[in-house]
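Here it is, the structure, as structure tokens.
The complex is shown incomplete by one protein chain, all other protein chains being positioned as in the whole.
Naming follows writing order (A and B), and every chain is counted from residue 1.
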Amino acid sequence: MTLLALNPLVSPDPGLFIWSTVAFLLLFFLLSKFAWKPIVKALDERERSIEDALAKAEMAKEEMAKLTNENELLLKQARSERDDILKQAKILKDQIVSDAKVSAQTEGSKMIEKARIEIENQKIAAIAEVKDQVATLSIQIAEKLLRKQFEDQNKQNALVTDLLKEVKLN
Amino acid sequence: MDLSQILNSKKLVHIAFYAVFFACVTFTVSAQEPEKVEEPHVTRSEMNAPHEEKEEDISATILHHIADSHEWHFWGEGEHKVSVPLPVILWTQNGLVTFLSNKHDENDHGTEIFEEKGQPMVNYHGKYYYPGQKNAEGAYVEIDENGVPTNAKPLDVSITKNVVSLFLSVIVLLLVFTGIAKSYRVREMKAPKGLQSILEPIIIFVRDDIAKPQLGHRYAAFMPYLLTVFFFVWLNNLMGLIPFFPGGANLTGNISVTMMLALCTFVLTTVNGNKNYWGHVFTPHVPWWLYPLMIPVEIIGLFTKPIALMIRLFANITAGHILILSLISLIFILKSVFVAGIAVPFVIFISVIELVVGFIQAFIFTILSALFIGMAVEEHTAH
Partner (left out) sequence: MITGSIAGIGAGLAAIGAGIGIGQIGGKAMEGMARQPEAAGRIQTAMLIAAAFVEAVALFGVVVAFLGTK
């Protein structure tokens, strides 16, 4: 202690030592109770909550990505389904159209055939009638001609004689 | 944001505060210290001292500035002195004696005996002693070959300048941190604001860079102590750099305070030391015949750690103060005002370095405390 007492700069002063001990311990206890405890707790809690929030955000992001994926898949599926339906519809339509075409053609040709046959029949009938009429007319004409021919007795005689001559020859 | 909002913003207030603070640190060191350094010159010339004693004077002045005092001295000398007297509390042989320091401070050469409560005492260089034999200079003190009085003295528990500064720093710390704690309660789970956002990174720094690496998972129990020590040392380092009222007391550059702090760490280490720690001291991992050598070494090691802690902080801060005061004193040693052109920029430079040193020493003190406590509570060592 005599060595330490040499220079006032390095000799501890009991008064200041006592006061600083009292003040520091008081400061320590007051601050630990009223400052450090709540501050450290609040910091820890905030950090934990931030970490939690980050983890939750990460989870939500993943969930979101999953959902989006699912959505996309669904959409894709729906789209392909729609395409399928459309394709089928188109095929059906084409078939219907072509069927209609074919049936219309056959029907038409049938009708045309029928009409032709009818026309043919009508023609035949008409020709037959014309023939009939021509025959009647020609018979009438022939009657009239004959009647006019045979009004004269002589001519009748002459014919009969001619006819007879022919018979002799035979 | 309109103008009134800018003017009212807390940030601006903080910026202004720091600007004034730093300006004061640099300006007053350069402007005020010369006045102070002049004191001994004036007194000496009054005493018609020869000029050869000048150098001795300056080192005495520097030491006087670093030392504790019973009054808070602002400026001036003798009749024109402006200072605040502080209460003197002495535990004498006749019981407790209290008086204001200006009551018995006219004569501090120990040549006059005064009485308080029937207890005769002398004031010798600002310290109170029981009077002894009158010596050659007419003082009632016995001085040994180093110039230190050997008189018996009462236990001096006065509210000195350092004690006032200590109380101030304690009040500031209490106000600041309970305020912050309140804003943590009010603004729960929200981003920090104002003072809170300035100090929160430092609190986190203490936790993540000091406590956790040294103490591992046991850090939580020692956080209050480490935080208190860190901010106490840091604030007092900074306050010591302010050369006028709120600071200027050089508290962390006083060995009593650093001794108290080191003792706290020592007590914590000793109390918390586990079986492994004491086993390391009393049964070191050496052949048994080395025990007589190793055990004393280990026991000495227990004490050198806190002593080094004490000396480190004290010497660093004191050295910084001496350096600044010496640079200013250059003006008076070389007796030319033009030296100020070199000395003042140097003082500003050293002051800025001291700001950094103030932080680093607080950091070192705290991390070494954490390291020593960590060694004491460690479960098993690597070897």
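Just so we're on the same page, a residue touches a chain if its C-beta (ideal position, glycine included) is under 8 Å from a C-beta of that chain, and two chains touch if they have at least 3 such contacts.
Fair warning: this is a prediction, and the values are worked out from it, not measured in the lab.
Visitor: Using the document's definition of touch, tell me which of B:Leu96, B:Ala221 or B:Ala319 contacts the absent chain.
Guide: Looking across B:Leu96, B:Ala221 or B:Ala319, the contact with the absent chain belongs to B:Ala319.
Visitor: For a quick check of understanding: of B:Leu195, B:Ala220, B:Ile295 or B:Ile360, which residue touches the chain that isn't displayed?
Guide: B:Ile360
Visitor: Please identify which residue in B:Val84, B:Leu100, B:Ile113 or B:Val148 touches the non-displayed chain.
Guide: Considering the complete complex, B:Val148 is the one touching the chain left out.
Visitor: Touching residues of chain B against the unshown chain: what are they?
Guide: 146-148, 209, 213, 308, 311-312, 314-316, 319, 360, 363-364, 367-368, 371
Visitor: Take the complete complex as the reference. Which residues in chain A touch the chain that isn't displayed?
Guide: These residues touch the chain not displayed: 3-4, 6-7, 9-10.
Please note the rule applied: only the chains that are shown with their structure count from here on.
Visitor: How far is the middle of chain A from the middle of chain B, if each middle is the mean of its Cα atoms, in Å?
Guide: Each chain reduced to its C-alpha mean, chain A and chain B end up 89 Å apart.
Visitor: Can you list the residues on chain A that touch chain B in the complex?
Guide: Checking each residue of chain A against chain B gives 5-21, 23-24, 26-28, 30-32, 34-40, 42-43, 45-46, 49.
Visitor: Provide the residue numbers of chain B that touch chain A in the complex, in ascending order.
Guide: Those in contact with chain A are residues 63, 66-68, 89, 146, 148, 155-160, 162-163, 166-167, 170, 173-174, 177-178, 180-181, 184-185, 188-189, 200, 203-204, 207, 220, 223-225, 227-228, 232, 251, 254-257, 259-261, 263-264, 314, 318.
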